[in-house]
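Of the protein chains in this complex, one is absent; all others appear in place.
Chain nomenclature is as follows: A and B, assigned in order of appearance, with residue numbering initiated at 1 for each chain independently.
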Amino acid sequence: MAEEKIAVYICHCGTNIAGKVDVEEVTRWAAEQPNVVVAREYKYMCSDPGQELIQKDIKENGVNRVVVAACSPTMHEPTFRKAAADAGLNPFLVQMANIREHCSWVTVDPDEATAKTKRILSAQIHRLPFNQALEPIEVNVNPDVLVVGGGIAGIEAALKLADAGKKVFLVEKDPSIGGHMAMFDKTFPTLDCSACILTPKMSALGKHPNVTLLAYSEVDEVSGYVGNFKVKVRRKARYVDTVKCTGCAACTEVCVVRKVKSEFDVGLGFRSAIYIPFPQAVPLRATIDATKCLTLSKGKCAKQPCVPACGPEAIDFTQQDEFIDLDVGAIIMATGFELWNPEQDQRYGYGRLENVISSLEFERLSNASGPTGGHIVCKNGEAPKSVAILHCIGSRDENHQEFCSRVCCMYSLKFAHLIKEHLPETEVYEFYIDMRTFGKGYEEFYKRLMDEGVNFVRGRAAEVTNVALSPEEQGHLVVKAEDTLLGMTRRVPVDMVILSAGLSPRKDAKEVAQTFGFGCSANGFYLERHPKLEPASTMTDGIFLAGACQYPKDIPDAVAQAGAAAAGALVFVNHETVKVEPTISYIDPEKCSGCHICVGLCPHAAIQYNAEKNVAEVIQAACKGCGVCVAACGSNVPQQSGYLDEQIFAEIEGALAV
Amino acid sequence: MTELATTAQAKELHARFYHDVMSMPGGEKIRICQQCGTCTGSCPTSYLMDYGPREVIAAFRAGMIDRVVKSNTIWLCTSCYYCTVRCPAGIKITDLMYELKRLAIKYDLLPEDSKNPALTKYFVNSVHKHGRNHEVELMGKFMLTKDPGLAFKFAGLGMKLFMAGRLPPLAKNIKGRDELTKMAAYLEAEEAKAQ
Partner (left out) sequence: MRYLYYPGCSAEATGKAYDISTRAMMAKLDVELAELDDWNCCGATSYFSVRELESFAIAARNLAIAQQMGEDELCVICNACYTTLAKTNRYMADDPEVFKAVQGALGAVGRTYDGKVKVRHVMDILVNDIGLEAVAEKVTRRLTGIKVAPYYGCQFSRPMGTFDDPEFPTTMDRFFATLGADVIDYPSKVKCCGGMMMLTKAEGALHMCHELLKTAQDGGADVIVAACPLCEMNLEAYQPKVNKMYGTNFNIPVMYFTQLAGLALGVEPNKLAIDKQVVSCDRVIAAIPA
């Protein structure tokens, strides 16, 4: 072993460290420590001159181990490691001693801080001789990408990747792509017809030579790691041969089961057991709902009129689910959201009182292709003379969802506009707490609505009731709220109440995240790698996020994030290989007894059991170096590079030596 | 009721109230009030109040609790708990109202035209005396001292109730009634120690 020559650098970090710690004394002390050949102090080690100090000592003074006593490794470990590497020293022979976040920032007494600094430094000085030069591991990368979810975010991400020349698999669980955006009437603030701007993208996706669209399919299993994901997809049985089916919809006209509540119409309209969700569906193919079809659920449909009605003879009751295995290099999650169910807060009477509807239900009423042909009507078929739109239903509320769903203020304003457009004589009331109109053109949109004569009441609706306390209230719904700007409680009689419910994570979000191997935030949405700087990535290399599945957002933000996710994926799949950090676990097959304990404990599923050799093996690229297997093994077999037992014990001894 | 003549007095009062409210469990939550108005909108008596519950919290945060205490607001709270159950910030508004009532009594800041404080005091006295609230004693004492007009108006109904046996004139004393006064004395002593 070459003689260790340690260089110690004490950073002042301006006054952050030097203001508390006696850096001169520490430098003097450090020079006397074992194996230390040079000890320097400098105002800002992370600056260019600071880094050059290190490089000079490596090149000219034979330094072969470096410790920088400064801030946290999360800040600058990569900086100093790169500086050393550029000067020809293996980066893993560089350690940081955190004397800022762990010392100068949290210790009150300067003498104590100086003493603690010495202990922290001593630990690293004792550790360094045991550091080994490590080389990063390179693994091959599969150039294909999987996009999960066919809403606007998934579609956008898939199109960008396909246009960049990548092969994309898009898996969508519903019979057609389009997601929630396909259900909307107009989009804010431009009031574009939602389907008109969406369907061209849906169509482009369906026809794109680089895209394999797997609609009515779900991901069952995911294994592997960045560059090498293995995905098992279940193609659910439509009971219709999608090659033969032309989407002519003749079968839907004759099916005997006609009164199934249509999911696309949020239960306001009906479909048949064999159905096409909406006319612009992509792929335009029929699907049979096996729970409602008489043949499939009860074994008896006397007439089976769909069969003769189908010219191409595409109906196939014997169809089974099909399984496909995909190999991809990156995955983009774009699974979207669910609307918060207002039944959960009974003071608004949703589900109990007639004409209290949710926001999605209103979109379908207003939409010309909806169940009422675009006529905004109450249950009795008559147009409402007054409508109340209630903001923050289920949102900003400790009892339900604490977070703000971001888009509801804007869509509530949009509704007000649509009502005024369809029914100019109708009074519209908006009950709000704050008006969150943050985007481009949004504040102007708000002004426009004020100008259109919408009545804005600043007060969260306390309740909706059908109790009439005066003749004006007879036969109406009454919204009770404090008008906080006026300082008085108001009872406003209306014909219809629209509940602007918040956006929720999908019920299966946690399960899905677990299947793919990434995490969720406390509020249930998928967890991004960094809330400000990496909103489109997850902590798992190679898996990205796009759209509302990461957090409620409007269409422009969903599209932007989808582009970011696509770019993130391209970073990996545009290369032939990817480098993986070498500070990973290694299991010596000579010592492993094959007891399995580590296999089940690994949180990244990075250890597999080799039955032939009866040993556990680490999948290098999947291992994240968390150390669980090292700690758990009763025989102390797994060793983590960069965190070997000798290194850790040396650190402990070093800390105690002062 | 004590007159709050000077601003300095009002400020001092606010500081004392603020400190007491912040020390009650969950009291610090008034800092996160969104001023959404759900509480006032839900309150069945807010239409009678000078300041609704939302404004009470706003007054606190503005350093102006004195005007709230001078008003009829807190004594109109029937503790129906609608506000507490519906508050999106999880503020225990009903408990806040109770605390304000207690502080108003403690610092002798009772609005002249409210009879509620007197009733609550008589209630406590009745409980200490008998161990149970003797309704006849309570209502009788209250009406005769605070609202003789009401006693007159109540006479007809009172007679009906009496004839139905619903207003027993004699109080039943429980065996352990002095336990209640002992417990009260203990807690008062503890409080004095803490101060």
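FYI, a residue touches a chain if its C-beta (ideal position, glycine included) is under 8 Å from a C-beta of that chain, and two chains touch if they have at least 3 such contacts.
All figures in this text were calculated on a predicted structure; none of them were measured in a lab.
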Thinking of the complex as a whole, which visible chains are touched by the chain that is not shown?
-> A, B
Residue of B:Ala8, B:Ala164 or B:Ala192 in touch with the missing chain, whole complex considered = B:Ala164
Where the complex has a chain not shown, which of A:Arg40, A:His102, A:Lys232 or A:Arg347 is the residue touching it?
-> A:Arg347
Per the touch definition above, residue among A:Gln55, A:Asn210, A:Asn341 or A:Asn466 touching the missing chain | A:Asn466
Residue list for subunit B contacting the dropped chain reads 25, 44-45, 48, 75-76, 78-82, 84-85, 94, 98-99, 101-102, 105, 114-117, 119-121, 123-124, 127, 131-136, 139, 142-143, 150, 157, 160-161, 164-168, 172, 174-177, 179-180, 182-187, 190-191
Residues of subunit A touching the missing chain are 345-347, 352, 465-469
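Everything below uses one rule, namely that only the chains that are shown with their structure count from here on.
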Using CA atom averages as chain centres, what separation in Å is found between subunit A and subunit B?
-> 49
Would you tell me which residues of subunit A are touching subunit B in their complex?
-> 347, 392, 396-399, 433-434, 458-463, 480-484, 487, 489
Which residues, counting only subunit B, touch subunit A once they are in their complex?
-> 34-43, 46-47, 52, 54-55, 82, 85-90
